[in-house]
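Here is the structure we will look at.
As you look at this complex, bear in mind that one protein chain is not there, while each of the others sits in place.
In order of appearance the chains are A and B, and numbering begins at 1 in each one.
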Amino acid sequence: MTISSESIDLHAVKSALKKEQNKILWRQIMTNGSLFVGFVIIAFLILVALFGPLLMKHDPNTMDVLKRFAAPSADHWFGTDNLGRDVLARVIYGTRISMGIGVAVAIIASMSGLIVGIYSSYYKWLDHLLMRLSDGIMAFPGLLLALALMAALGGQASNVVIAVSIVATPYIARVVRSEALALKEQTFVEATRALGASDSRIIWQHIAPNTLSSLIVQATFIFAEAIIVEAALSFLGAGIPPPAPSWGNILSDGKTYIYKAWWMTFFPGMTITLAIIGLNLFGDGLRDLLDPHVSKAKK
Amino acid sequence: MNGATMDNEPILKVDKLKTSFKTERGKVTAVDGVSFDLLKGEILGIVGESGCGKSATAQSILRLYDEKQAIHEGEIWFEGKELLSLRPPEMDKVRGNDISMIFQDPLSSLNPVFTIGNQIAEAILIHKSISKREAYARVLELLRLTGIPAPEKRINEYPHELSGGMRQRVMIAMALACESKIMIADEPTTALDVTIQAQIMSMIVELNQKLDMGVILITHDLGVVAEVCTRVVVMYLGQVVEEADVENLFTRPLHPYTQGLMKSIPQLDCDRSKPLLVIEGTVPSLHQIPEGCRFATRCPFADDLCRSKMPPLEQYAPGQRARCWHAETISKKGEAIRAWT
Partner (left out) sequence: MKTYLLKRLLSAIPVLFIVSTIVFLILQMTPGDPALVILGQEATLEEVEDLRQQLKLDRPIYEQYFNWLFNALRGDLGESYFMNDSVLEAILSHLGPTISLGILAEIIAIALAIPLGILAARRKGTLTDQSVMTFSLLGMSIPNFLLSLFLILVFSVFWRLLPVAGYKPLGAGLWEHLKYLLLPAFALGTAHAALIARMTRSAMLEVLNANYIKTARAKGVKEKWVIYKHALRNAFLPILTVIGQSFLGLMGGTAIVETIFAIPGIGQLIVNGVMRRDYAIVQGAVLYVTFAFVFINLAVDMLYGIVNPQVRLDNKK
């Protein structure tokens, strides 16, 4: 390609480049097995959460005392529980609750984690303070901390979101902080500062956007953890109060009657497992896509 | 100068050895029909550029490749046994015992978590049923033999505590542990300082003479070859292109590639105003081996015959073989020297 007196059509070159990049990205996405399978699973669950209730025959709270402990059948695919409620309906509503909480926690923890992480990386004194605090929070098993918080705040869905977000924030903060620290050393930051940009401009317009890829990957895993923690809390009786059909609550009932009705444990259990597998696969796939240099052994 | 002895029987006979690897891009043949003999007590040099298959040949002799990925054809005869057909336990008995090998980078070739005493002793204890005490006594002997000072102290040290030269001596000590009949040295001095190189090479020569041990020396350094080897095999792209006594190789090389190599060595007394000779072109990739003679793409004498038919390895002079259609004519007419200048 020789440079001649004809001007090179810059737009054409740019759009051709863009098209090429998109093609490569598309190929990467399509060959990424984890990403694809994970996405399918999550999409399925989201659809169930959104539209499931409309398609169901039974109501999750209707008790049919005559049909207690009914094994799975054509009428009740997942059987009925100790109060004659349809387990399938409860699981579907539970999907709505648990996925909802998972998303909420992922979003809130991401936002707070981003703020904490970025500012920690930028201001030394803040770093010491916040990282010590994070160490303290992370030094303790997440479930127990969430449990203690729930005891303090009271058993409600909103409190579950708050409690789990608090537990999850340090993990995101750490990831963001280490990315931000690395970015800070790069010359483009120095250059921007030389241009006279203010601190907050540098932070929010330049550093923060570059931490997003790691953030999103971590947020996916937090989503999974949130589902687990919420289920555990509800299972212990410290989460969402019954009779709301959170997966944890269904499991808790199931444990009491485990000898009588295995389906009360099996089906919600499988659903949770499916959700977690989907999220883990999606997160792994996302990580491979966004940052192929990260070692596969880390989670 | 070298310890070639009266009985000129080969102790190792490599016959049409072929080693191919299964890769994502198809089958790659790194060693393509290589044959040579190692005579008793001689130091045979195998030279060539990186990627010519010399290391692969050496590792194939000891069958070090994972045989799920690597396929060997041909025969390798040692003491009446055909090595490629031995079962793994039998091959284990040959390795380190009858035939041993030392490698290029002694730091990464020694296990960092075991003491050198432990590693040398292991080489002995695998093959000989003697007590640990006896084994360690032998280790001290070997350390002294390879010129390592204060062996009693060294025996308990770890590889990273030793210098590069000493590590290579340790590797040699491991190779000598069972008084092997053949030692294969794969670029033993490439990773070492020049002064250490000389020490290690002179030790290898000494051992060859004292212990009457055959040595296969793999190197790309023609200077070392000139000093130390009895005979030389030149390889290019997986094949042997020339085989000769060291004197003949340097004074009357037959194959154009060898000639080019000789001419590209800077000489002390050469005309410094002239640029150094460069063999034009690059080695073709193993995935795209050309038809006909493999050197044709870079050879100043190449003609249509060369480009269409593979020349066989023929004997053109006593003890000297070359793989070239025009070997005789080139050497006779002395055109070689002129063409390469």
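Convention: contacts are C-beta pairs under 8 Å (C-beta built on N, C-alpha and C of every residue); 3 or more make two chains touch, one makes a residue touch a chain.
Quick caveat, the model's predicted, so the values are computed rather than measured.
For the chain left out of this panel, the touching residue among A:63, A:115, A:143 or A:189 is A:143.
Only one residue in the set A:178, A:192 or A:265 touches the chain that does not appear here, and it is A:265. Only one of the listed residues, B:15, B:49, B:92 or B:206, touches the absent chain: B:92. Not every partner is drawn; the one left out touches subunit A at residues 132-133, 135-137, 139-145, 147-149, 151-154, 224, 228, 231-232, 235-238, 251, 254-255, 258-259, 262, 265-266, 269, 272-273, 276-277, 280-281, 295-297, 299.
Contact between subunit B and the absent chain runs through residues 59, 62, 64, 88-89, 92-97, 100-101, 103, 105, 108-114, 122-123, 126-127, 158, 160-161, 171, 174.
The rule is simple: only the chains that are shown with their structure count from here on.
Subunit A and subunit B, compared by their mean Cα positions, are separated by 58 Å.
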